[in-house]
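A single protein chain has been omitted; all remaining protein chains appear in their positions.
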Amino acid sequence: EAAPKKDFNIAWTIYVGWMPWAYAADAGIVKKWADKYGITIDVTQINDYVESINQYTAGKFDGVTLTNMDALTIPAAGGVDTTAVIIGDFSNGNDGIVSKTAKTPAELKGQSINLVELSVSHYLLARALETAGLAEKDVKVVNTSDADMVAAFKSADVTTVVTWNPLLAEVEAEPGANKVFNSSQIPGEIIDMLGVNSETLKDNPDFGKALVGIWYETLALIADPGEKGKEVRAELGKLSGTDLAGYDAQLAATKMFFTPAEAVAFTKSAALPKTMDLVSSFSFEHGLLGDGAKSKDAVGMAFPGGVTLGSPDNVKLRFDDSFMAMAADGKL
Amino acid sequence: MRRAMNIVPGPGARVLLAMLPFALLVFIYILGSAERRAVNPDDKLLPPISEMASTITRMATEPDRRTGTLVLWADTGASLQRLGLGLGFATLTGLVIGLALGMLPLVRAGFAPLVAVLSMIPPMALLPILFIVFGLGELSKVVLIVIGIAPFLVRDLAMSVGAIPIEQMVKAQTLGASTWQTVLRVALPQAMPRLLEALRLSIGPAFLFLISAEAIAAENGLGYRIFLVRRYLAMDVIIPYVAWITLLAYVLDLALAKIARGAFPWAYVGERR
Amino acid sequence: MRRAMNIVPGPGARVLLAMLPFALLVFIYILGSAERRAVNPDDKLLPPISEMASTITRMATEPDRRTGTLVLWADTGASLQRLGLGLGFATLTGLVIGLALGMLPLVRAGFAPLVAVLSMIPPMALLPILFIVFGLGELSKVVLIVIGIAPFLVRDLAMSVGAIPIEQMVKAQTLGASTWQTVLRVALPQAMPRLLEALRLSIGPAFLFLISAEAIAAENGLGYRIFLVRRYLAMDVIIPYVAWITLLAYVLDLALAKIARGAFPWAYVGERR
Amino acid sequence: MSAIKVRDVWVEYGDQIVLESVNIDIASGAFVSVVGPSGCGKSTFLRMVLGQDRPTRGTLTLDGAPLPAEPGPDRGVVFQRYSVFPHLTVLGNVLASYEFAESPFLAKLFGARRRSALEKAKLLVDGVGLGPHANKYPSALSGGQQQRLAIAQALAKEPKVLLLDEPFGALDPGTRTQMHQLIKPLWREHGMTVIMVTHDLKEAFGLGTRLIALDKKRIDPQEPNRFGAHITYDLDLTRDGPVPVLGFSRPLDGGPSATSSSVRDGADLSARSNP
Partner (left out) sequence: MSAIKVRDVWVEYGDQIVLESVNIDIASGAFVSVVGPSGCGKSTFLRMVLGQDRPTRGTLTLDGAPLPAEPGPDRGVVFQRYSVFPHLTVLGNVLASYEFAESPFLAKLFGARRRSALEKAKLLVDGVGLGPHANKYPSALSGGQQQRLAIAQALAKEPKVLLLDEPFGALDPGTRTQMHQLIKPLWREHGMTVIMVTHDLKEAFGLGTRLIALDKKRIDPQEPNRFGAHITYDLDLTRDGPVPVLGFSRPLDGGPSATSSSVRDGADLSARSNP
């Protein structure tokens, strides 16, 4: 097996729930924890989210920030055994459906809807349609790049979009835009996390410990209600192209697990396997699990306490609370 | 021993030589793919050729579950239509403006700087404005192709019209030709072969803009599919699609080359190929 | 009444004529901006010029709090460095391969089809592989530019070398020139002006590829900034940035034109501009 | 009517003075042969009469009116370096002359008008001996064939003024005589004014009604480009009389009659051996 590594790379992309990595790298928190365990960790920002996951899947990075659904469909389905070491937050209004015409999911019937196909937006739409007793074939989906979503909504021929923050806030601010549905109506289903190559993690537990250490020290600073926290959040806002108010607004629509205990509780909850079951159904229906997949159980998932989902012989996605638990217990 | 520049391979050797580098590339790919598969049997980055073949065969022959169409052909049809429209309008623009710039000093003075500046604007960066003006439908895709390649065609054509020897322009005038007649019978026909050559050089960029446009907003098309499946790193779709695009572009290129040589034999008599 | 093709504006009229379309464009923009603002005072799509000016002045003069750099200049520096490297390597590639293709029938037989095919591959679609092979650092950005424009340069150069009259090649040989000497003293110098012209035509595409590369992975650069603020539709940053890129590209274009005319006066004696 | 007046014309290229104070009146219907050493400015002079270039100083008038500063169908030309259209066949090149005039919009003729123009064009192409090559593109023609094509093209317009720059330079004596026989009647019938640059003195004397020689009057060995050429000899060939020796820049002592007779001999030679 691989000899213990000393140098690690993780990639992150600009998104409200992942911004702490930027601050951690800038403020020296990453270096501090890496030094503590005698390793080095490079934190690289990638502008294109999908590309960052692709690069991780191809082996260029040891870890990457991603959502639960993308973790299942890209690295896990691609044979790269991935462990979620940090469950950072879930979207609680950060993703939403906005329409110029419809006011409720039921009114979406027959509409042409612009969204990033096969992303969490697509999943959100599917869940929204379900609540109204509709199916995806009742609407017309137009794949639209996230970078151009705001501009697209300004175009006269676009009536409905599904997107996430900060784009969502921009779109909602358009005159005549109605909020049709958002992720707070399916809490806990769209999860943002840090995925790490399971094999690397197994061989180098110190890597996991350092990551968790970095994360919660940074979160504590951000959560600070005082001036210090404001300063940190203002900087993160600027980094993501907005300001303090903009960043706070995005944070408000996110259920951040500021303490490790919260995250551990969420990871251990029975709701998580249920959520992942929904996600894998969606993924299978849309062919995201690959051609080889004969059923939605093709890719196996493991949860704390020995719970598994799907093929137990092919577990490629693991939700692991052990490192977060160490942080909660102050054992780092 | 002859000089290297005088050694011309025979037709047989030519075909062999042309195949060689391709064979080498395929060989390298097969090696790379096998190596990655040895490490991770589910590796998606460099799927073996057999896997790509079966995927693409499926896309070409089995109707899609969601839409009921044969995905490969539906995508190809949609893309080629956009490409054709884009190339067509761009050629027309290039021809009209290029000839005007090349022939009329007044027009050149007024518009050459504008065209030079416009050709430098990265169209992708101004997409929001394009969307507002042209909507999100087929039109904006065609427009993106036109905006992307027309400035090149215009400038190239103006250049080649400018390079026609002044003696010929003078000669035409002594034969009684008006400006319009000179354009029509002297500049245009001599610019045509170069226009076709420029068009050949534009096929690559045109596909690039097409794919970019389809990546931004579309329901079908080759670029749409590539960017859609990029979401799960389905290189077994992407690589055959890219190869298919390349083949289409290459065939188009070859066809244009043949057309140019057939229609304008005088322009290729000195050709040393 | 003179023929339109013979009416050449004087230097003064030329400057005026050149300004006219730009003035018109600015005027249309101001109108459009005012109209949108009248409907929606918060409109972001077409900010008034004053707003863009103040934004860009801030970016150019106030140091960024986090990094302490002047954002505009830091972005410009990073981008220009990548662009310069990319253009440089592409030119070198174009020169070497283009000359070989144009001069040596054997090389042409072996590699012309390969180059033609390579030039048709949309590089953007294979970005994942590029990034894997060349890493996510500066290298892959430079490589994307090179891959994007080198095939054009190669083909264009091969074409222009092929267009040198055969009499000159024969003449060089009767003067005792070897293949290498013919390349060095006959083909290369005559291809140089055309290479510079091709390079001018490549500046636009080079910026395009640069921006695309920076949009995917970078921490600074003009393209990075545009894509960063794009999700907020901050056109008050995007439009000045695009204008700035266009200006940079235009100046580069002009500089190349001047260099070509200075260094190769013989190539432009017949120029009717 | 097509009388040309040239008044005090100078042409300079940067530092180099090419033509210096050229003055000449050319009567309508004249056939002027222009001779002079290589590089003295003969082609430059023709370009000016053509309206392609403008003199640095001085004026040119055609029938009293200032010479149009652009080429036109009233002045035909055969350039020194063949300037036929490379994208048209031999026949197409000649046909174009008719098409420009008769089809203002498309510059293409169809049906009966095309047939009649084609006939005229074919006659001319046969006249210059290119009948067997009528459908070739210029690139497949020999040097002399290209020159003959240019001649046919210029003659098709029957211009008032015809400017010829070494039109027969690349032709063998036989073909050359054929060309003389083609051009002479046309000139006579249409009363064209012809200005022909040639290096062949036999030809100059044999065809011309007037002969002018261009040459530098002074040469400054330090600065050879300092002085331009002007008209050093101007002979009326229609009158009988002694003819001076033409030894550019270095007049000789040789008797005028001797030279003249040998020139006549030369002219005879070409006429005799190619009837």
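A, B, C and D label the chains in the order they appear, each numbered from 1.
Everything below uses one rule, namely that contacts are C-beta pairs under 8 Å (C-beta built on N, C-alpha and C of every residue); 3 or more make two chains touch, one makes a residue touch a chain.
It should be emphasised that the depicted structure is a prediction, and the values quoted were computed from it without experimental measurement.
Taking every chain of the complex into account, the absent chain touches B, C, D. The chain not displayed touches subunit B at residues 2-3, 6. Residues 165-168, 170-178, 180-181, 184-186, 189-190, 264-267, 269-270 of subunit C touch the missing chain (whole complex, contact as defined above).
Mapped onto subunit D, the footprint of the missing chain covers residues 13, 35-39, 42-43, 80-81, 129, 131-133, 140-145, 148, 166, 169-176, 199, 201-202, 224-225, 245-249, 252, 254, 258-259, 262-263, 265-266, 268-269, 272-275.
Simple rule for what comes next: only the chains that are shown with their structure count from here on.
Placing every chain at the mean of its C-alpha atoms, the farthest one from subunit C is found to be D. In terms of C-beta pairs in contact, A-C outnumbers the other of A-C and C-D. The distance from the centre of subunit A to the centre of subunit D, each centre being the mean of the chain's C-alpha atoms, comes to 84 Å. Centre-to-centre separation between subunit A and subunit C, using Cα means, comes to 38 Å. Across the assembly, subunit B contributes 45, 128, 132, 165-166, 173, 178, 230, 233, 270 as residues in contact with two or more other chains. Annotation for subunit D: residues touching 2 or more other chains are 70.
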